[in-house]
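A protein chain is absent from this complex, but the other protein chains hold their places.
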Amino acid sequence: MIVGAFKNAHGGATLHHMHQIVQQPYRDQYWLTIKVSLITAGVGSFLGLCIAYAMIREGTPRFLRTILTTFSGVAANFAGIPLAFAFIATLGTIGIATTFIKDHLGYDLYAHGFTIFGQTGVELTYLYFQIPLMILVIAPAIDGLRAEWREAASNLGATSWQFWRYVGIPVLLPSILGAFILLFGNSFSAYATAYGLAGNSVFLIPITIGFYYSGNVVSDPHFAQALAFGMFVVLAVMMLLYVPLQRRSARWMR
Amino acid sequence: MAYLELHELRRAFGPVVALDGIQIELAAGEFLSLLGPSGCGKTTALRLVAGFDRPDSGSIVIDGKDITRLSPNRRDMGMVFQAYSLFPNLTTEQNVEFGLRIRKHKRGARRKRVAELLELVGLGHAGKRFPHQLSGGMQQRVALARALAIEPRVLLLDEPLSALDAKVRVQLREEIRRIQTQLGITTLYVTHDQEEALSVSDHVAVMWSGRIEQVGTPSEMYGAPATPFVAEFIGTMNRLQAVVVDGDRGEVEHAGTLLTVDAARGRSRGEKVLVLVRPELLELEPSTNGSTAGDNTLGGEVVTHTFLGSVTRLKIQGREAELIADVPTARVDSLPVGQPIVAHVPTAGTRLLSLNEEPASDEPDQDGR
Partner (left out) sequence: MRRRWIAPSAVVWLVVAAAFFLIPLIATLLFSLRSIQTNKCCSGAAYSLIVHDHQFWSTIRLSFQLALETIAISLLLFVPTVYWVHLKLPRLRPVLSLMALVPFVVPPIVLVVGLLNLYKGAPSWFYDKPYGFLATAYVILAFPYMFFALDAGFRSIDLHTLTEASQSLGAGWGTTLTRVILPNIRVAALGGSFLTLAIVMGEFTIASLSAFKTFPPYIQVVNESQPYEAAALSLLSFLIVWAAMLALVLVGRGRPRPAQVAATR
């Protein structure tokens, strides 16, 4: 079915579309979409990992974990239009946090170049579902880290840092890579959030596709299909990069 | 002088007292086992020595230096865990090398030492394998080599065999003892398996609900248990409730029968005691007329046979208590199930414990963790 859609994109003067999508402005738009995805996946993975570890590690009360996991389930699913407005209400021009910072801390975010409708704003908003997603997918892997490994390492003279350097991170690496690629795809294909937030100011590829498809603007379904095909190619390339890395990092499992 | 000394260690987890002031001393090169049921505090004691946990009070002294507050990575203790302690992302060689790498030993020296140790535990061929490619027994050998690699001051073993199957368990425990003797390393061994403890240790300390019940050589523990708990825990023991009748002649009364046991001499009349008899010391004879024939015998009837190899264990329903007797398997045909028998209680070799000293509860099942 999906394959069928792409065949149609080829139909007729196909190569023309294929040529077009690597030209400006689309090349920049692809690049921007990839950049936003890499940044939010990277930052989201790191923060999610740290928070998940803080939640799971010995000493943290059990109920905090239950709350955080449930909340992550909600936040990872709370995306799209409502999330965009939540962030506009918080950090928009007259958002609660914006005015609070201006009135009480004397710092005008918008006077210093920040805008929730820009790239940073989109990235910040994406983190709201990226971090919880990371927490959810990495938690089982962290659970799999055995207390014995930590203890054995410290018993053999390793500091906590040395444990993470030689054992903890290498053991988690396959899961982290897998989570990263999931987060990348998650952000790469996000449409509704960006649309609600910055539909007219940050040109991510899904938004452009939407424009070409919706018929409000110049409707050109075939070109939209070509752009969609391009997204598919990017995701495929990511997978191709990911598979050997994953294989290498998981060498010790086989 | 003691090389390793655990001095009045106390540790409580909330309301649960895991260690209630234990005192243990090990001479250099000694192999001591902490033996007890699960939750008796033996693992807690080991973890205190390793430094994974801090005592509420008391101290740990090694070679004259107090290390109670020292962090685990500076203690130079080699520990072997129950299972799954090998770093899964490192090969056998890399696991053994780990402690040396942390200590920044030269590469060549590390290689040499790793090879030596793998040879020592009989795994010279498995150096390039990852832990999940090794059997449970092999994994524990690697763990042992890894712990020994750093030339630890004390070797700590936390039930290292409990996850293995019976045959490997026996093989590996002998090997642990061989290596320990060869290297002359001071060793603290934790186990709940009394056979294991008795077969490999210089000394055994039986623990129960946070206290040390008795310390001694394996034969002392088996032949002369000092408390009812030790008597029950080590080996199988017949426990006959009795009252001292005549302390001079060593006579006690059990279920209306007079028994003479040496251990009862000097006890005061009317004292409630437990007469302890090992199953292999009870001698059985078929009884033809159903009466108890002769002195120092108890009557009963064979209830079950359990084949144990060279001996067969018989359960006997006596007049008041159940008795257990081990009979050479060759002789067992004369004692079929349902056969009335008489059991001779030996005068010597029988132990006596005063019931007045016995703690209120017999059940060694408190979980200290």
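Brief remarks on what is shown
The first chain written gets the first letter, and so on, giving A and B; residue counts start at 1 in each chain.
We take it that a residue touches a chain if its C-beta (ideal position, glycine included) is under 8 Å from a C-beta of that chain, and two chains touch if they have at least 3 such contacts.
Please read these numbers as outputs of a predicted model, since none were measured by experiment.
Within the full complex, the residue among A:Leu38, A:Ile169, A:Met231 or A:Ala250 touching the omitted chain is A:Met231. Of the options A:Gly42, A:Gly73 or A:Gly118, the residue whose C-beta touches the omitted chain is A:Gly73. The omitted chain makes contact with chain A at the following residues, 1-2, 4-6, 8, 47, 50-51, 53-55, 57-61, 64, 68-83, 85-92, 94-97, 127-129, 131-133, 136-137, 185-193, 195-196, 206, 209-210, 213-214, 221, 224-225, 228, 231-232, 235.
Just so it is clear, only the chains that are shown with their structure count from here on.
Taking the mean of the C-alpha atoms as each chain's centre, chain A and chain B sit 56 Å apart. Residues 146, 148-149, 151-159, 162, 166-167, 170-171, 252-253 of chain A are the ones touching chain B in the complex. Those residues of chain B whose C-beta lies close enough to touch chain A in the complex are 50-52, 71-79, 81-91, 98-99, 101-103, 130, 132, 143, 146-147, 150.
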